[in-house]
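The structure follows.
Each chain you see keeps its place in the complex, though not every chain is here.
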């Protein structure tokens, strides 16, 4: 028995040494049958895409904090979103913010509310002009952030300008994370696929209303994404892509280009 | 000859007396082969839908005024938009505003610009936070106006929340007008049809960049709309619909309903 463990350990170590990229911080797939892909990252066509980086999901004191707060804190979502945003600026890829917003008229007049709508409307979440609707103070937009039209429902591809914005910046690959895992992240994931984007989801830079909701999202991410990663994993990949780009002498900060005329 | 004219005149007068609704102020179709329909108006399912009611299209002094100003003035677009808005409130149907908006980042970074985009971007039209982007002072939103997400490109159905907003209010028939005739009005018209709305276009409450553009829009409206009308014509129809509704004792201001819960 001890012998067997020893053999396995040696083999495993050798395996990880060989494949290089894979390590303890990599995302581990749960579906045995699901094929894995390592998306090749071309920084000139890649963007981060963040859903609902707002106080109502990310800050203690919001009416939804009781539901989402425990996993937001446990997964360190704010810290990871901040780290990724800083990295994006450093390596010159844009960050697209898809915020969530309802107006007093929406709250007063919308007639067809599903389960999650009823909760959001009951809590008056993402109300235009309120603190809850504001972007979390650690994640404020800068010159590298594109704040798109706010979305209603669950996806900016249906009620905002996500598709045209991404296309106008020449983006083909999206690195997706934010709140909440099985709702807005997953709806944006599904619509990104229907629009032909390559999709990388950061599985630990998100959280949800309870463990069941988060687990459901993880399961579905494996079906929907081209690749599921951890924050650590994508950070290494992006830094490596930047090094390669610089080695080729092709450094060109992309987002702030002038339009062709 | 005189006899013939006399007969025709008598017949025509009799005809107009018989059909009642049709008169000198009605829209006259240009395409002979096009079928006419008189859309039955159910006020509980009808809304006005206004595109780009903003200074950059409607106010003297805007950079686009040289292009659109002459027809805006000639057609009295602002006056008609104001009259229709006032009527909507009086008879209890909502008014949906689809505004046009670009950000400094859009101007600086968008790479795929078609003809009309190049003009708008060159003139920095509908720039977020500027006077040109503001709604015309005679047309400011009130409690009866739903200001939707702003659109990019030409249609809110692609880059905003038009479809979900209209559905959440139970709207099935749209009375469409605003600026400009062959661009945003026509794109919204086409998308409204693809989404299954009944479409009435007010042909003289709009204007365009030159006569050719306006004439092109009129031609296409006849193909695209369920009915093309003048402002005078739709005002009479809506007032008549209101009278019928009140006669049935069914007066119920629709927009300010409480949501079902």
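Letters are used for the chains, namely A and B, taken in the order the chains are written, and counting of residues starts over at 1 for each.
We take it that a contact is a pair of C-beta atoms (placed from the backbone, for glycine too) under 8 Å apart; a residue touches a chain by one contact, two chains touch by 3 or more.
Not measured: the values here are computed from a predicted model.
Trainee: Given 2 placed copies of the single sequence, give me the total number of copies for the whole complex.
Mentor: All together, the file's complex is an assembly of 4 copies.
Heads up, the rule we're going with is that only the chains that are shown with their structure count from here on.
Trainee: Roughly how far is chain A from chain B, centre to centre by C-alpha average, rounded to an integer in Å?
Mentor: The mean C-alpha positions of chain A and chain B differ by 39 Å.
Trainee: Under the definition above, what is the set of chain A residues touching chain B in their complex?
Mentor: It comes out as residues 103, 105-113, 118, 121, 146-147, 149-153, 158-161, 163-165, 167-170, 255-261.
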